[in-house]
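Complex shown without one protein chain; remaining protein chains in place.
Residue numbering begins at 1 within each chain, and the chains themselves are lettered A and B in the order written.
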Amino acid sequence: MQFPIIVTNTETVPGRQIVEFYGVVTGNSVRAKHVGRDIMAGLKNLVGGELKGYTELLQESRQEAAGRMVEQAQSMGANAVVNLRFATSSIAQGAAELFAYGTAVRVE
Amino acid sequence: MSPESIEVLISLLFPLVLLIGTYLIGTLLERRHFTDLRAREEHFRGFPAITFENLPAGWEATSSDVVQGSVVVSLDYFKRFIAALRALVGGRVKSYEPLLDRARREANLRMIEDATSRGFHAVINVRLETSRMASARGDGKGTAGIEILAYGTAIRLASPPS
Partner (left out) sequence: MRFTPRLPRDGINVSQEHPLKEATVLIVGLGAVFALLFILLVWLVDIVLLLVPAEAEARVFSSWDLSSLEVLSDDSRQAPVQELVERLAAHWPESPYEFRVEIMPGDEANAMALPGGLILVTEGLLDQVETENELALVMGHELGHFKHRDHIRRLGRVTVLTIGAAVVSSSAARVSLADTVGNLATRSFGRDDEREADRFGLELVQAEFGHVAGAWKFFERLDASALGIDRVAAYLSTHPGNRDRIDDLRALAAARGWPLDGEPVSLALGLR
């Protein structure tokens, strides 16, 4: 994952000094799997192992959620997000929400 | 018109009227809630609620307590219908986005309101939890809600921010 600003999941930015903080920023993305992927995953489920289709789906979704969070931070004039956390939750049958949040800060 | 075709017409019309009705009402309620959220956020804008685990450098706390705010929400009939169709195709389920955004901001504001009403000055280590409540009926139908919980540690500062 690459972002236009610094993102860490620690409270500090190693090598930088946090001078200002603005508040919590969030990003979300809800995705549903499509029938084709579901069928392939169903077959794979028989033998176990990685469900590649789902890995990709959730990864794309997480990327988007984090991207939105960063967009919020940028709209506040921040140049870093610290203490990043991800949460994944099942919202409805076959749909999952990827949620990312952190604190928008300015580092020097 | 035969009674049969009237029956067919009713079975087609009823869901249609329900869809249009819930779309209009749902959109109105959503718009109102967003306006309300924005106003309250402006009001509490000066209240720090952050995800830091420790006190920011230079702050001095006199006391602390856990605070929380939560909300259970569900989609309107129209959006649920769209989401159900979307589930067949896959992809981004846009109808859930405004709902979750509203719910999260509402839970966060309720947490902040809890903290301010008890005389705290800031909330640190804010966490947001999402969980789907199982439907009341076993068959997956019936009313199912999504709960958003916001919680954190509220602190009282020795020298409150002006």
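Keep in mind that, in the parts below, a residue touches a chain if its C-beta (ideal position, glycine included) is under 8 Å from a C-beta of that chain, and two chains touch if they have at least 3 such contacts.
This one's a predicted model, so the numbers in the text were calculated from it and none came from an experiment.
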**Q.** Touch residues of chain B, complete complex, unshown partner
**A.** 2-5, 8, 11-12, 14-15, 18-19, 23, 27, 34, 38, 41-42, 45-48, 56-58, 78-79, 81-82, 84-86, 88-89, 92, 94-95, 97-98, 100-101, 140-141, 161
Q: List the residues of chain A that touch the chain left out of this view.
A: 18-23, 25-28, 68, 71-73, 75-77, 93, 104
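The definition used in the following text is that only the chains that are shown with their structure count from here on.
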**Q.** Touching residues (chain side chain B, partner chain A) in the complex
**A.** 48-54, 56, 83, 86-94, 96-97, 100-101, 104, 108, 126-132, 140, 144, 146
Q) How about chain A: which of its residues touch chain B in the complex? A) 11, 21, 23-24, 26, 28-38, 82-83, 85, 87, 89-95, 97, 99, 101-103
